[in-house]
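Presented below is the structure to which this report refers.
Heads up, one of the protein chains got dropped from this complex, but the rest are sitting where they should.
Let's turn to chain A:
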Amino acid sequence: MDVDPSVPDLFIPPPCSDIVMETIKVESPIIEEVKPDIVETPHPSNVLEKNVISAVLQICKKYNLKKTEEALKSEVHVSPDMVSMGSDSDVNKLLSAYKSEGDPDVYKDSYAALLKFVENSLDIYKHELGTILYPMFVHMYLELVYNGYKDQAIQFMETYGPKQEDYYQEDIQKFAAITLREQMRSSEIVETFKSNAFIIRMSRDTVSILKRHLNEKDHSVLLNIIKNHLYLDMYEGVARNKDQIEITAGGMVGEARREDNKAKVFYGLLKEPDLQCFVQAEEDEDGDGGADADKPKKKKAKKDSLFYKKSKTDPNAPSSDRMPLPELKDADKLEKVKALRESSKRVTLSAETLPSICCYTLLNTYYSVSCTEISEDASMLAVGFADSRIKVWSLVPQKLKAMKSAEQLQDINLEADDVLQRIMEDRSAETTKTLIGHTRSVTKISFSPDKTLLVSSSVDGTVRLWSLLLWTCLVVYKGHLTPVWDVEFSPYGYYFVTGGHDKTARLWVTDQYQPVRVFVGHYSDVDCVKFHPNSNYVATGSSDRTVRLWDCVSGSQVRLMTGHKGSITVLCFAIDGRFLASAGTDNNILVWDMAHGHLLAVFSAHTERIETLAFSRDGNILVSGSQDCSIKLWDFTKFTEDISFDDISVCHNPDIKKDGQYYLLRTFGTKQSPAITLFFTRRNVLFAVTYKKSEE
């Protein structure tokens, strides 16, 4: 792993983030007014700005980053005295987000008063007011710790910590671990809370009630925190009730703001390429076989309906030139025709006709298998191991073949019809092949749509591209440096996206060494990434308990969705591209509407972490596999029928389907072996990949 040699000490925070944070909360306006957008830079003449720059220079000096220092100097035209002006204490002062408040007992009293105020307020406002309690609690605790009142802080934590919602307890544990000021500097979550305003959505009425209460008495502590660390996103209308609030709560730094989900998302599917000429050509060949005149005609008529069906354009679809996509090669077209043929034999699934499930169990992989993946045509199974190997199995009778050596390839007649078969070496055919190259645990694998490439991510911080013709590594993409958790090929190939421990997701193209887009915004690890079926968007799920959608073209975040109560482990787009299902450590499956970013439903029946989700090829059934050793089938047709799209508007959440078991069709138990990959073949047979949990 690449390691920055200038950071020898444990837990030294990345040097620049604090300063960025300081620029953000300059002059917070009073509560009811909407704050300026956080990326807006303050006026250059601001005194603070100077201090910030001098602080940055200090840090540059400290870590010996001379070039950066010079670049910055030349950019802002600093006078030399400014550099000397900033002393170490200045830096510390800037790093401090929490001013001393004097009496430590004030915190406890004002929190108790706030709690009482919330409890005594009218029922309609009570729950919305209650959302302020958690961020208030955290910031008060941090202020106590920062000001060195360790005992009071611990007492405060013990008194009010257990009263917070269950889904915040994980974070509270992290805060509770911090009892000293020095520890705050190395804590990631404190960083996040200091540098980002906690977002709370409130109706206008609720805000005014809160404001009146705070103005009534002297609540300087509360006012300060609200001013510095909270962002009240006000909306017109009735205050939400308890259920409505609870269902979208859970994000690490609060809910999504209204602006977050305002951008238009083209969630429709791209137009299918015209395969007609191809089919025609094939048919001519078929016709040569000497069949009588009637038969081909019949065939043709049938196929026409099959291939012409998708000629209508979807108004929600992005234009095909919005994002440059690779040209289809002849081989790809052939494959597409084959896929369409096969899908015509597909069983349409419904509540009455449930799928057949073929279960592949990995043996002798006790605790060593870390990921599995099945190629789109269900011909190959790739397994990534904790010991850094990748093994590929052939699931069909055809064995895995490698290409012939260069000398042998020269002898092949390029004009031959079966040139693609001829280039393969028959003698090397095996049912499994092993790819060795990573240095630590493999975290995710993805096949390219044409099945000639495989991309894999690893804890060693690299992403590797493998050729499935040569069975060797082609490219090592370095960029994340810290563990990469997920990787996925675009459904159109060429692009792939990764997400990692460094809180970023990156978009890459196979022929460039550097990422073409870096999606920054998550507050914690990006645990899973998923391409939208039209390849124009990427969805990411993170340990900060949010799901985000990014535009690959502009690189900006277009959707922010909160509601998960644990980190998100898997995402899956519905076949039509409108809905996104996500699941995670909170054992729930959440279904989102991409059109407005609303939460539509919560499916909860699993009792352990959910590892995988899959939609049937006809989009009728959603399946989920979990660590509780069960596979559950959900009726997605019924769900889409039940949603009324009439009452959906931009600012209002539609009714959220909360009855977790209502759409559950069936549960299939597996024998002590959790399903870690679920996959529907083109004919709608469900493949499950499991591993034995117990040692046998």
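Everything below uses one rule, namely that a contact is a pair of C-beta atoms (placed from the backbone, for glycine too) under 8 Å apart; a residue touches a chain by one contact, two chains touch by 3 or more; residues count from 1.
One rule holds for everything that comes next: contacts and distances are computed from a predicted model.
J.: Pick from "RING-type domain-containing protein", "Transcription initiation factor TFIID subunit 6", "Methylmalonyl-mutase" or "Geranylgeranyl transferase type-2 subunit beta" the UniProt protein name of the chain that isn't shown here.
T.: "Transcription initiation factor TFIID subunit 6"
J.: Determine which one of A:Ala176, A:Leu469 or A:Ile656 touches the chain that has been left out.
T.: Hidden-chain contact among the options goes to A:Ala176.
J.: Of A:Asn215, A:Asn241 or A:Asn364, which sits in contact with the chain we cannot see?
T.: Counting the whole complex, the residue in contact with the absent chain is A:Asn364.
J.: Could you tell me which of A:Thr585, A:Asn620, A:Thr637 or A:Thr681 touches the chain that is not displayed?
T.: Per the contact definition at the top, the residue touching the missing chain is A:Thr585.
J.: Could you list which residues of chain A touch the chain missing from the display?
T.: Touching the missing chain: residues 1, 3, 7-8, 10-11, 154, 157-158, 161-164, 166, 169-170, 172-174, 176-180, 183, 186-187, 351-371, 381, 383, 385-386, 391, 393, 440-441, 443, 459, 482-483, 485, 501, 525, 527, 543, 567, 569, 585, 608-609, 611, 627, 629, 631, 661, 664-672, 674, 676, 686, 688, 691, 695.
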